[in-house]
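Here is the structure we will look at, set down as structure tokens.
All protein chains but one are shown in place.
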Amino acid sequence: MEYIAIVTLLALMQFMMFSIQVGSMRVKHGVKAPAISGHPEFERMFRIQQNTMEQLVVFVPALWIYAHLVNPLWGAGIGLVYIIGRFVYRAAYFKDPASRSNGFTIGILATSVLLVWSLVAAVMALI
Amino acid sequence: MEYIAIVTLLALMQFMMFSIQVGSMRVKHGVKAPAISGHPEFERMFRIQQNTMEQLVVFVPALWIYAHLVNPLWGAGIGLVYIIGRFVYRAAYFKDPASRSNGFTIGILATSVLLVWSLVAAVMALI
Partner (left out) sequence: MEYIAIVTLLALMQFMMFSIQVGSMRVKHGVKAPAISGHPEFERMFRIQQNTMEQLVVFVPALWIYAHLVNPLWGAGIGLVYIIGRFVYRAAYFKDPASRSNGFTIGILATSVLLVWSLVAAVMALI
């Protein structure tokens, strides 16, 4: 399970890095809390972080269920694809929000594979 | 634990479905990223999804702790109540945000039962 732990920790650290970057944009552009708008760069970084959180809360439980029901090593590989997808998404969205779909799709596909495969494995284990 | 895995996967898929519906509302009403307002239907679906995330991040850990400390089968049953509550919430909120309280209450009650019962079980196991 060390592989799954490492991939999970890396995904959590990636999200934390995005959160820190939101904070940096806040300072850089003088967007005072509790405001969540005021400068395009801040707003983009904030949406990147928020969207990554929406993915992360599905990805982490799906990864661990997959690791237990299917295969931890394959899970770690699919997890790395998710992390790469999120970096692609971050780079594209920050440059131009309209170009975000490729990175988004990589992450969502990785998570969907974990979810659907795990569900099939869990149902098969019961019948 | 297969029952708990299945209920967790269904709750994650439900949230992912709500996320996809936020994306659809974005396209349908021409709300361009990174904007998170601009059309009532988009804003309602966005709040449904956000509120579901706020519930999900409590529900999933609470469900697994309950399954380990109390009873996985009962946990799965309470988990199904949570999922139904979230669908009721989604339907009511989207029609009229003011009518959201019933669905909200079902979900929050299910999660509260998991939390409080687990806490009692954990403390009892220590003393």
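Here the chain labels run A and B in written order, and each chain numbers its own residues starting at 1.
Going forward, a residue touches a chain if its C-beta (ideal position, glycine included) is under 8 Å from a C-beta of that chain, and two chains touch if they have at least 3 such contacts.
As the structure is a computational prediction, the values presented were derived from the model and not from experiment.
**Student:** Among A:19, A:71 or A:112, which residue is in touch with the absent chain?
**Tutor:** In the complete complex, the chain left out is touched by residue A:19.
**Student:** With the missing chain put back, which residues of subunit A would touch it? List them for me.
**Tutor:** 1-3, 5-6, 8-10, 12-13, 15-16, 19, 32-34, 36, 49, 53, 56-57, 60
**Student:** Which parts of subunit B are in contact with the chain that was left out?
**Tutor:** Missing-chain contacts on subunit B: residues 40, 43-44, 46-47, 53-54, 57-58, 61-62, 65, 68-69, 93, 97-98, 100, 111-112, 115, 118-119, 122-123, 125-126.
Criterion: only the chains that are shown with their structure count from here on.
**Student:** Report the inter-centroid distance (CA atoms only) between subunit A and subunit B in whole Å.
**Tutor:** Roughly 19 Å separates the two chain centres.
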